[in-house]
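Comments concern the structure below.
Note that one protein chain of the assembly has been removed; the remaining protein chains are unaltered in position.
Labels run A, B and C following the written order; every chain starts at residue 1.
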Amino acid sequence: MAVIRIQREDFDAASEASALTKGRTDIGAVVTFTGLCRAEGGKLAALELEHYPGMAEEEIARVVADAEQRWPLQGVVAIHRYGKIAPGENIVLVVTASSHRIAALEAAEFLMDYLKTRAPFWKKEHLLDGSSGDWVEAKEVDDRAAERWDVAQDGG
Amino acid sequence: MAVIRIQREDFDAASEASALTKGRTDIGAVVTFTGLCRAEGGKLAALELEHYPGMAEEEIARVVADAEQRWPLQGVVAIHRYGKIAPGENIVLVVTASSHRIAALEAAEFLMDYLKTRAPFWKKEHLLDGSSGDWVEAKEVDDRAAERWDVAQDGG
Amino acid sequence: MKAVYFAWVRERIGKTGEEILPPDDVKTVGQLIRWLSAKGEEYAYAFEKPDVIRAALDRTHVKHDVDIAGAREIAFFPPMTGG
Partner (left out) sequence: MKAVYFAWVRERIGKTGEEILPPDDVKTVGQLIRWLSAKGEEYAYAFEKPDVIRAALDRTHVKHDVDIAGAREIAFFPPMTGG
């Protein structure tokens, strides 16, 4: 039921969200999370996103299935782009729909935390001066954000 | 800077969100929360939302200002409808934009928790059989959701 | 001062608001609720469970022990159910 896509082209958050709710009267809350490419103070020309084809879809499907086990969701969308993405452009979209707002919000947060730390994507910086910058380093804070959910599940 | 509106007419989440990000390259995350009217198992013809004109705007502005103090936000939208709203229709919209995803997500959650418990709106049910149903009762779980943020601030 | 009522408080009292002139010994929100309750059956019904009633003084949420002196508008309503 969930929509999972890995694609080079842009997505439209609004149409993905309205596809989830169209004709339904049992959904009380829809959350969309859109992750965008930042210019990082103007030094960045683009981010290049590399991914592991095949595993990317499978891993996101596992994360979505996990979210569907944890929260009563009436719809989930997870779309992740790859390739060169300019500042201001979309990178990732998560949409969650549920009867209850806390389920929709927590599931969106969970999905983003897990996509950050488990989905096989890597970002390389391309700088404005034409040079190829560094690979973006994984952040400790993202690991900790994902670990919260392990604790939450253990503790009830 | 924040967009705060109390209105009878519907809103368009997508255009509110894109107004926040348009022409900017410093925003890394946009979260939209849309609250919709549920049919409650088919018994509901509509919800009628009463509000306290004047105070509704002021109280939402206070809640938004509080969120802007707590998180580094580059944009906030809070729109709350009043009047008769049919199942499947929009009731409330919150949009948050930030450099960082956790700020955008937490601020959206905070705003919804506080709107639920502090914004002077009341919902009355209109039933499908033409009768006027009950006033929706406030939920203990919503009070507890809002109280989390007090604890979070006290504890650091 | 002006009193305004919302949701089932409004329905039970049967009006959206009115000018009120409480005596000088009515100093707090809670005392005003007790004084209003004595104005008639409809008020007694609206305020039968005072703990449930929320109040705002000049459009700001207040607790029942807050002083009403100087306020132009006081609002009474049930717990909010927006969002």
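In the analysis below, contacts are C-beta pairs under 8 Å (C-beta built on N, C-alpha and C of every residue); 3 or more make two chains touch, one makes a residue touch a chain.
Just so it is clear, the structure is predicted and the values come from calculations on it, not from any experiment.
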| item | value |
| --- | --- |
| Left-out chain, listing which of the shown chains it touches | A |
| Identified contact with the non-displayed chain, of B:R81, B:R101 or B:K124 | B:R101 |
| Chain A, residues in touch with the chain not shown (by the definition above) | 35, 49-52, 54-55, 58-59, 80, 91-92, 112, 115-124, 135-138, 142 |
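As a convention for this text, only the chains that are shown with their structure count from here on.
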| item | value |
| --- | --- |
| Identifier of the chain whose CA centre is least distant from the whole-structure CA centre | B |
| Geometric centre distance via CA averages, chain C-chain A, whole Å | 48 |
| Interface hub residues of chain C, defined as touching at least two other chains | 83 |
| For chain B, residues that touch 2 or more chains besides their own | 35, 112, 116 |
